[in-house]
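A single protein chain has been omitted from the complex, and every remaining protein chain is retained in its original position.
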Amino acid sequence: MATHSNNQYFVPHGSIYPAVLSAGLLSLASGFIFSLGGDKGLDHLHTPGKWMMILGAVIIMTMVFKWMGTVIGESLTGKYQNWEDKSFRIGMIVFICSEIAFFAAFFGALFYMRVLSVPDLAAFDPAFTPYKDFVGTWPSLGPGGHTQGVGGLVVSGNYVPPTNFHAMQPWGLPAINTLLLLTSGATITWAHWGLIKNNRKQLIIGMALTVALGIAFLICQALEYHHAYTEMGLTLGSGAYGATFFMLTGFHGFHVTLGTIMLIVILLRCMKGHFTPEHHFGFEGVAWYWHFVDVVWLGLFIFVYWL
Amino acid sequence: MSTTTVAHHEEHHDHPTGIMRWLTTTNHKDIGTMYLTFSLIMFLVGGSMILGIRAELFKPGLQLMNPEFFNQLIGVHALIMIFAALMPAATGFANWMIPLQIGAPDMALPRLNNWGFWLLPPSAILLTLPFTLAMFGIGDGALATGWTFYPPLSVQGGIGVDFAIFAVHLLGISSVMGSINIIVTLFNMRAPGMTLMKMPMFAWGWLITAFLLVATIPVLAGAVTMLLTDRHFGTHFFDAAGGGDPIMFQHLFWFFGHPEVYILLLPVWGFIPQILEAFSRKPMYGYKAQVYSLWAIGALAVVVWAHHFFTAGMPVPALLYFMYSTMAISLPLAVLFFCWIKTMWNGSMSFETPMLFAVGWIILFGIGGLTGLVLADVAADAQYHNSYFVVAHFHYTLFAGGIMGIMAGVYYWLPKMTGHMYNEKLGKLHFWLTAISFNLTFIPQFFLGLAGMPRRIPDYALQFAEFNMISSIAAFVLGFSQLLFVYNIISCARGGQKATDQVWEGAQGLEWTLPSPPPYHSFTEQPVIK
Partner (left out) sequence: MVTQGMKNVGLGLLLSLAAIHANADYSWNFPEPVTPMALDTLHVHNKFMIITGIIFFVVLAIMIYSIIAHRKDKGFQAVPDKTPSTAVEIFWTLIPFAILLLIDFVIMGIPAYHSVVMMEDTRDKATMVVKITGSQWRWQYEYLDGDAQGIKFVSNLTTTDDEMHNKAEKKEHYLLDVDNHLVLPVGEKVRVLMTATDVLHNWWVPQFGSSRVAVPGFIRETWVQVEKPGTYRGQCKELCGKGHGYMPIVVDAIPMDEYKTWVAAKKEELAKAAAGSDKEWTKDDLVANGKSVYEKNCAVCHQVTGAGLPPAFPALTGSKIATSPIFGADGKYLPDSHLDRVLNGKGVMPAWKATLNDVEIASVITYERNALGNSVGDMVQPSQVKAARQ
């Protein structure tokens, strides 16, 4: 076990934030359920679901910001030495691993459908298959509901695949988005060099650029979604392709949003001069996160858009 | 003053008391205590639910409840027992004992640690709220799909499913936070000189559990998220019409679900050897071999998931692969069993309650494991699958292997935690009642399964009557004997004969070098291991 520059580990004050944060999550989750519509939902009871959600969201945000505020305060008052710093680094790495596992689930679903379920549906014994003219090629919208098989084989619901459907083409907006994210990866590294060289100008410009690129990415994705829904017949509901496309890119976009917010916070802290060349985990943690988001996008570009 | 910890400094003024102490605490012992208490309460709740089931199954015919409610009780029983009783108990021990065992001042990320616990009560509320809502005519009760959430049934189901989905999300966040904390603590907080290969076995068990959690819980979160969108937002992940596949959910679920069962037992496999060595008064046998076996199990755990749905239809090569890889798990476990028994061999054994539970545990978990080995056989599994044989198997592993293991740990560490000895007579009585009534509850279920009784049915054909009756009666004995356990813990926390620092003659490890109960700050100066 390494010998520590300081042999006292910092154990913080008790804090109410975690407990209240959990309460906020409870309110958000149950509010969401209460406001669900449809024949399975509860909104026909005019439940206060929406308000519970808003309340929950407000609580969560306040708690997160207060919590992070405390952490920043502690870091500024030099409570964190190398020993604590190492904890944060290991913690951040493990956390990112769990995020990877989360995306793995959706990539898994994508591969499963492409390689297994869609081809299977097209490959039943021709003598008996209910999907006479269904070809198991990707992109696929599935054979559609109400298929009448031998003696009637009814697949759920009244789902009819959209007819005006087009798959998303990689070499338009998606390619631009790839460019944006890759550049942002470069700019944040450049900013990091600046930080290490104690060159504040380079640091702040680099960060500002990164934030800008992040926002640009989000705008492009918004346009892409709009296009998909209005012109391409590509929606959450359009079969295997639509589901995997929107869940993967959607969750990625969500992570980009979080990442951008964190980047902004870090940018402000840089301006306030919170970071020193030797002591700046806050910066690195977010940088790592950003690179992770970056890599996930590459996976998306290759497997969702391109191949 | 340079040696007093910053921590000391912080904590001494304003030390919140009462409820605020528990809401805000960052102290690993307080948090551990909260986890353990929560676990005990939920054990009782989940247990009483299944007592309802056993009462309904006491004789053929519908006596007490309608089938919907029956199905709801089963699923919630399982989710509560696994996520709210067994896992929090293990995490509670981790919080209490890991810092003590590796000579750390506290867990590495105390505030996160506190959050990890406070996510649990909300999830428990989410799980059980639908029952209450249903009483007021809102929705149709908790999820009625069993704990496995299989679509399309779960897509068809009512709001209970939505509540369960979000409960699982919160539980997942909690487990991941807990795992991060434990991994960091084990890598960064060990006392100088304590190399990884000098870590206590319990720490090893938990380290691997934490890795498994980080790798698999997010996949479950993803799976139930797809379920949510299939239910409400028109996706077709689990619907052939859109090119999806209900069986895909089973793959995702069990990719988490199978590692989960080792997640539940690895911590137990960690501290049982420590109990054995304490009461055999000789160091445990084959430390290295055990560590490697734990790793082997951890690795195999994530590549065998499909043995839970052999009958769902898979290509022959897949069936064979999953059968053989599943069987392979018995190899490292055989090594573990060997080491445990070799640890007892030539020891000078005494049988206080913890040792009784440990030894009983070996035997009963042995039964659970061996029946698991049988289930892995594809051909035979066509018969066992979803029959009571499986129910019996996993109660031998989950209740005997899990809960009874935890009980051994409770009796072993309770004196250290409370500073008092528990009532030995009551403890022994509790063991015998539990061991006997447990077997009487679940041995009949093996035969029920073989005779062809499917699980998850509220009513059964007449030829299954006798065994169900035995099982139900024994289940109630089993249930109520747990009240002894509760009583013993409470009275021990309240007071009783003072416990020495060493407590058990043969106990080994740093936790026994501290006074009982340990000071608020475990190690202000890290001990140095040479």
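To keep things simple, chains are lettered A and B as they appear, and every chain counts its residues starting from 1.
In this text, contacts are C-beta pairs under 8 Å (C-beta built on N, C-alpha and C of every residue); 3 or more make two chains touch, one makes a residue touch a chain.
This structure is a prediction, so every number in the text was calculated from the model and none was measured.
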item	value
Residue of B:Ala55, B:Leu319, B:Leu429 or B:Leu514 in touch with the missing chain, whole complex considered	B:Leu319
Contact partner of the left-out chain, one of B:Val76, B:Leu171, B:Ala203 or B:Ile247	B:Ile247
Hidden-chain contact residue, picked from the options B:Gly61, B:Gly495 or B:Pro515	B:Gly61
Contact partner of the left-out chain, one of B:Pro16, B:Gly193 or B:Gly366	B:Gly366
Chain B residues touching the omitted chain (full complex)	60-63, 66-68, 71, 139-140, 144-146, 150-153, 156, 158, 239-241, 245-247, 280-283, 285-286, 288-289, 309, 311-313, 316, 319-320, 323-324, 327-328, 330-332, 334-335, 337-339, 341-342, 344-351, 356, 359-360, 362-363, 366-367, 370-371, 373-374, 377-380, 382-383, 385-387, 432, 435-436, 439-440, 443-444, 447, 450-452, 454, 456-463, 465-467, 470
Residue numbers in chain A that touch the chain omitted from display	39, 120-121, 124-125, 128-130, 143, 146-158
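The rule we apply is simple: only the chains that are shown with their structure count from here on.
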item	value
Geometric centre distance via CA averages, chain B-chain A, whole Å	30
Residues of chain B that touch chain A when the two form their complex	5-7, 10-11, 16, 20-21, 23-27, 104-106, 108-112, 114-115, 118-119, 121-122, 125-126, 129, 138-139, 152, 155, 157-159, 162-163, 166, 169-170, 176, 179-181, 183-184, 187-195, 214-219, 221-223, 225-226, 229, 231-237, 239-245, 247-248, 251-252, 255, 521, 525-526
Complex contact set, residues of chain A against chain B	1, 3, 7-19, 21-23, 25-26, 29-30, 32-33, 36-38, 40-42, 45, 67, 79, 83, 86-87, 90-91, 94-95, 97-99, 101-106, 108-109, 112-113, 116-118, 120-121, 140-145, 147, 155-157, 159, 161, 235-243, 246-247
